[in-house]
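Shown below is the structure under consideration.
Shown here: the complex without one of its protein chains, the others still in place.
== subunit A ==
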Amino acid sequence: MITFKNVTKLYKPDTHALSGVSFDIKPGEFVSITGQSGSGKSTIAKLIFAEERPSSGHIHIGDWDISKISMADIPVLRRQIGVVFQDFKLLPKKTAYENVAFALEVAGVPTRRIREVVPQVLKIVGLGEKAHRYPRQLSGGEQQRVSIARALVHRPKIIVADEPTGNLDAINAREIMELLKRINDFGTTVVLVTHDRDIVNALRRRVITIRDGRVAGDAERGKYSLS
């Protein structure tokens, strides 16, 4: 599903964010990518949804080599991957409903279909009653749920969550993780980028550990292994 082959990312002039990173994520897996701040784990997430491009190496999403993806193809790729961000990245002047609907509107999905799907997804994340509130009227946990609903709404095969609990308290963080596990249970591949030891240990799923831009560990039922 997601394959990194000897991927290097160099930020000019001489910062190596990633050096020769290789791994393979299978369909339906729940993989945690862990590492300390500055280790390069967020760069991996950005490479998957083409916010960054590799300096060398190859990245495959399914059969698609996105290493040299054209600007015109980037929106097409992003419509097939759901992304959840640490800072939620919601549009402040749109309601929860409109934020979720936006992900379908950019893809040209008919309005009738949007009216059917968006309330269902908001209900799944527990925000059925708060669909018409603006982000500023929602708590941090609720905003992250909107972000997850937006990532889910076009039924992507992959969800990339970059530090989704970073701005949340423990209770909200646990709820968000439960939600991501449920999404994974329905067959969606989940790539979780985090440095939260408790979350990684509680998941007991595959863990890829990044240290100084290199893969330092890859365990099937791993634990947080950094001190």
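By our rule, a residue touches a chain if its C-beta (ideal position, glycine included) is under 8 Å from a C-beta of that chain, and two chains touch if they have at least 3 such contacts; residues count from 1.
Note that contacts and distances are computed from a predicted model.
According to its UniProt record, the chain left out of view corresponds to "Cell division protein FtsX" among "Fumarate hydratase", "Cell division protein FtsX", "ABC transporter permease" or "Thiolase family protein". Across the entire complex, the residue among A:Pro27, A:Gly62 or A:Pro75 in touch with the chain not shown is A:Pro75. Per the touch definition above, the residue from A:Lys41, A:His154 or A:Arg206 contacting the chain not shown is A:His154. Here one chain is not drawn; of A:Ala107, A:Ile124 or A:Ala216, the residue touching it is A:Ala107. Interface note: of A:Phe49, A:Tyr97 or A:Tyr224, the residue touching the hidden chain in the full complex is A:Phe49. One chain of the complex is left out; on subunit A, the residues touching it are 49, 51, 71-72, 74-76, 78-79, 83, 85, 89-94, 102-103, 105-111, 113, 150, 154-155.
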